[in-house]
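A single protein chain has been omitted from the complex, and every remaining protein chain is retained in its original position.
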Amino acid sequence: MIGFLLDGLIAAGLVGLAYQAVTSRSLFRGIIHFVVFGLTMALAWARVGAPDLAMAEAAIGAGLTGALMLVAYRRLVEDRRDAPVDPGPAKSRLALPIAIGSGLLVGVIGLSALFSDVEPGQAGQAVLADLQQVDLGNPITGVLLLYRGIDTLLEVAVLLTAFLAARALAGSESGTGSPTTQGPETPMVGALLAVVIPLTVLVSVHLLRAGSYEPGGAFQAGAVLAGAGVLLILSGRIAAAETAGLLVRMGLLAGLVSFILIGLTPLLHGGPLLALPGLWAVYFIETAMMVSIAITLVLLFAGGGGLKRGKHG
Amino acid sequence: MVDLALPGIALFLLLNLLAGMLRVYRGPTLADRMLAALLFSTTTVAVLLILAEWMEQPALRNVALLFVMLASIISLAFVGLPGREDLEDGEQ
Partner (left out) sequence: MTPTDLITLSLLLAGCGFYLAGTVGLLRFPDVFCRLHALTKADNLGLFLVCSGLAVHSGDWRIVSLLLLIWLVGLLAATVSAHLIARHAHEHEADAPEEENELR
């Protein structure tokens, strides 16, 4: 009963926060609502028993995107000083019918999913039985790398493409304002970094290792590591550079290249594509993917092609 | 006994958050609205820890750890926001 109330409150809160995030009278309130929406979303994932997603949401939704929006808000305030206030688009008369229609659709699908007793899919059972033999305790990692390898590979490729596209769009003009938010004399930030940065590195390595037997994995670990990078950028310890050094380039490509190379090797002796040759390959690819994901996210946040020592570094 | 009380406590903390959201509406300064987000992150950590115990999902404690580690990102990003003067200087 209380569990039901809890879920109802979270669900209603999500809808309310999402509405407020979009329709808030001021941009800043919208951003705060969005950040709080991210936190509540992590709670929702926790309630439906998906800690993997809760971790990703905690690292990306509450940390990275919130900071990204606040930095964007600052740029917007700086840019809009002499621009006339834009009243925004007029409300469409279709808004209400569309909202009701999509609400009904979601409701009907949700209810039919609740009240139909579907047989558990055969494939899922087979995969779970199969994964017992591979010694991977966390079925999610197993499915991501052993069964849906091509999906995971393409996700890493999409991330790299997104970064290249962002670079192409931003060009070299983006180097104007840095996202650093305070002077080097601000007390306590150094102490925070001294504790939190080593801890994030430790925790991301733990998540990576734990990914094989409990919730965690390359994406979560990479997002946490990216969080550390964003902290360093915000405090001015590192900054965006025009071009990437060799190390950054290697890091960017590590995940994709090692996945492709290891995925191609089975073809040499007649095996299928992406049939990973052993557990070591899973660990190797996960580690490389973690580095690539972290570096890509940090570079996207910094808005630069590379990284260098910052003003207060 | 405790396991019966845990969801009730989580529910209480969530209602607490709902009340705290009022501050986002009232403001009046940017810092006031930011405070509500701070309240959210501390309380969400407590709720996650309680859920971890109640639902027997130890991984949720790791989620809570991620939350506290990354909570300061938002505050660090917030400090850079200009106050009113900056805007007025530009408008004159």
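Observations
Lettered A and B in written order, each chain numbered from 1.
By definition in this document, a contact is a pair of C-beta atoms (placed from the backbone, for glycine too) under 8 Å apart; a residue touches a chain by one contact, two chains touch by 3 or more.
No experiment lies behind these values; they were computed from the predicted model shown.
Taking every chain of the complex into account, the chain not shown here touches A, B. The chain omitted from view is touched by exactly one of A:V48, A:L76 or A:I109, namely A:L76.
Considering the full assembly, A:L192 is the residue among A:A18, A:A166 or A:L192 that touches the omitted chain.
Residue-level contact of subunit A with the missing chain is found at 25-29, 73, 76-77, 80, 85, 88, 182, 186-189, 191-192, 195-196, 199.
The omitted chain makes contact with subunit B at the following residues, 1-2, 5-6, 9, 12-13, 16-17, 19-20, 22-23, 27-32, 34-36, 38-39, 41-43, 45-46, 49-50, 53, 58, 61, 64-65, 68-69, 71-72, 74-76, 78-79, 81-85, 87.
Just so we're on the same page, only the chains that are shown with their structure count from here on.
The touching residues of subunit B, when paired with subunit A in their complex, are 7-8, 10-11, 14-15, 18, 21, 24-25, 30, 33-34, 36-37, 40-41, 44, 47-48, 51, 55, 57-60, 62-63, 65-67, 69-74, 76-82, 86-87, 89-91. Residues of subunit A touching subunit B in their complex: 2-3, 5-6, 9-10, 13, 28-29, 32-33, 35-36, 39-40, 42-43, 46-47, 49, 51-52, 54-55, 58-59, 62-64, 66-67, 70-71, 73-74, 77-78, 81-82, 179-182, 186, 189, 192, 196, 199-200, 203, 207, 210, 214-216, 224, 227, 230-231, 234-235.
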